[in-house]
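Every protein chain of the complex appears in place save one, which is left out.
What follows is chain A.
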């Protein structure tokens, strides 16, 4: 007699976030996925192993690596910057502040001339946003991040990208849901909610009026497949590091 297998635990909030991040790279083709942060990294690796097998991934340093860690290319910073301007890259960056049109700030909070809080600096956000798709990942959706106006525009939003041929912000993924800019005036719109989150909750946590897609109820972020859950839990993140980034729910 065989023992009954224990039921598979339902997906956690962090796991929905991984799926939502992975979806950013669906149909991306043979481009470099540049995830910043643990959950986007899991998403990119999951996409690479499932529905986007042509993605390029790095080891976090100067090497392009396959799913088993095997080296398939050399990508030091200078070639990385060429890849950026060549457009064969889709990055998922963090954002200390983000406004309704997708302007992003990671440089400083307060007046740039004498900031209240100095952060990283603009890094590559200006060049990224003018040259290839840039998505954002925000692990704690709040009014502190989603502000009426960012203090320093690093990543360029839709209202400031006029004439930029290669500018595109496909999506913003947060611990509450998935957002895009597919409204007539290119402002941030709720596209799907992670299960258990309400529209009110998302609106309450956003410092500007949030557009909501369609007339009916907002869709839920899609369920992971059994195989995706297995990959995330057993292969890509067996130590459960994902749960520390957004809080288990």
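Please note the rule applied: a residue touches a chain if its C-beta (ideal position, glycine included) is under 8 Å from a C-beta of that chain, and two chains touch if they have at least 3 such contacts; residues count from 1.
Here is the rule we go by: contacts and distances are computed from a predicted model.
Think of the chain that is not pictured: of "Sugar ABC transporter permease", "FAD-dependent oxidoreductase", "Acyl CoA--acetate/3-ketoacid CoA transferase subunit alpha" or "Solute-binding protein family 5 domain-containing protein", UniProt labels it "Acyl CoA--acetate/3-ketoacid CoA transferase subunit alpha". Screening A:95, A:134 or A:161 for touch with the missing chain picks out A:161. Interface note for the absent chain: among A:21, A:57, A:153 or A:232, the touching residue is A:153. Interface residues of chain A with the unshown chain, by the touch rule above, are 61-63, 74, 76-78, 81, 84-85, 107-108, 112-127, 129-131, 152-156, 160-166.
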